[in-house]
Every structure is written in structure tokens, then in C-alpha cells.
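All protein chains but one are shown in place.
So, subunit A:
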């Protein structure tokens, strides 16, 4: 099992917690207002090693902001040793993308790890009636609340070397894929390091940024497949 720390960032009310709830519990609560109680969740996914076809368990330790981002009071502890960050904006809120951009800057300055995987995520896709996808149903146009274009966010993400997706925590559209992609990406980045460690018997350095314990996956087990 590989364990990674994933942090959520973005303006309040863009749906950070809803995304995590969709991912971890596969549920959506219309009335979720702010984050209280559980701001530390874990979820395990399976990915495949592209060379050996081995199943790899990846556990995400997911840190929610617990509202501390609101008055610019996120502690340095929050970013520490993060392996991945989900920077979320709201497709229906004009300035939430620029806020997301400043979170990306903040992340890059605070996290030393060059390997940090940043995923820019536009949430509330369910509120956006995508004209191209629907084949131009004009009568539904008034329901389209999208104000941030795909192109705008996509070109920014490309420019900054971020992964990018538009999703809906409400319907679940695209949520699993985001975490799956992060898992695969992290595995790809960390694999050489893991192999090196394996060969050196055991790197017993607890001050290592990533606490990774390798468990030999059961390669021929037909029951261990991706869900």
C-alpha cells in the first residue's frame, strides 16, 4: 500500500468538501454548508502498474481546509509533505478561477517538493448546460450558469503544467477519474524512488517526506481488480 497526502484548496463554497464526499462516500448532500467535524478522510484506490500489470493499492489521506482558508489562516502544516493538491474553482463563479490561480501560486511557493501533483478542477458541471454536448438545445440555454469557459482554464492549466478537469460533485461526473489520474501520476513519479528504496533494503529515515511502506501486491489474485 502506498500512502499519499492530498490537500484541497480553493475558495470557500466552490465545493471542496462535496468532491471529497463524492469520492469517499459516493454521496452528495445538497445542504452541506461548511466543513465541520470530519476534515481528515482516507480512501484507497487501485491502479495498475503499466509495465508489470500488477495491481497497486494507493491510499489517499485527504486533508480538507476545515474552513481555515476563509480568512487566509491556513497553517503551513496544511501544505507540509503534500503529494498532491486539488485546486478547485466553481464553473459558475467568475472570480473563483482567479482565486484558484492564486492558490496555485501559494502552493508552488510553500511546497518544496518538485513532484507535487496539482490538479485544477472546475466543479458544478451539473449547472452548466454544455451547448456542444447537447447539440444546441436552445430552450435550455437559460439554465446554463457557466461563466468560466473550458478553454480559459485549460490553457492556464497547460501553461502551469497542471492536470485539469471539469467535474460535478453532485452527479459524480468525472470525480473518480480525477483521483484515479492522480494515483497513476503519483505512482509513475514515485516508482523509481520506491524501487531504489527496495533495493537498499529499507530506508529507515522517518524524516522522509513520504512515508511509504511497500506491500507486495498479490499479482495473480483474480478478485483484486479495479472497482
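Note that a residue touches a chain if its C-beta (ideal position, glycine included) is under 8 Å from a C-beta of that chain, and two chains touch if they have at least 3 such contacts; residues count from 1.
The rule we apply is simple: contacts and distances are computed from a predicted model.
A chain of the complex is left out here; the name its UniProt entry carries, from "Rab GDP dissociation inhibitor", "NEDD8-activating enzyme E1 catalytic subunit", "Queuine tRNA-ribosyltransferase accessory subunit 2" or "Elongin-C", is "Rab GDP dissociation inhibitor". Within the full complex, the residue among A:48, A:80 or A:176 touching the omitted chain is A:80. Residues 12-13, 24-25, 33-44, 66-68, 70-73, 75-78, 80, 90, 93, 110, 112, 206-207 of subunit A touch the missing chain (whole complex, contact as defined above).
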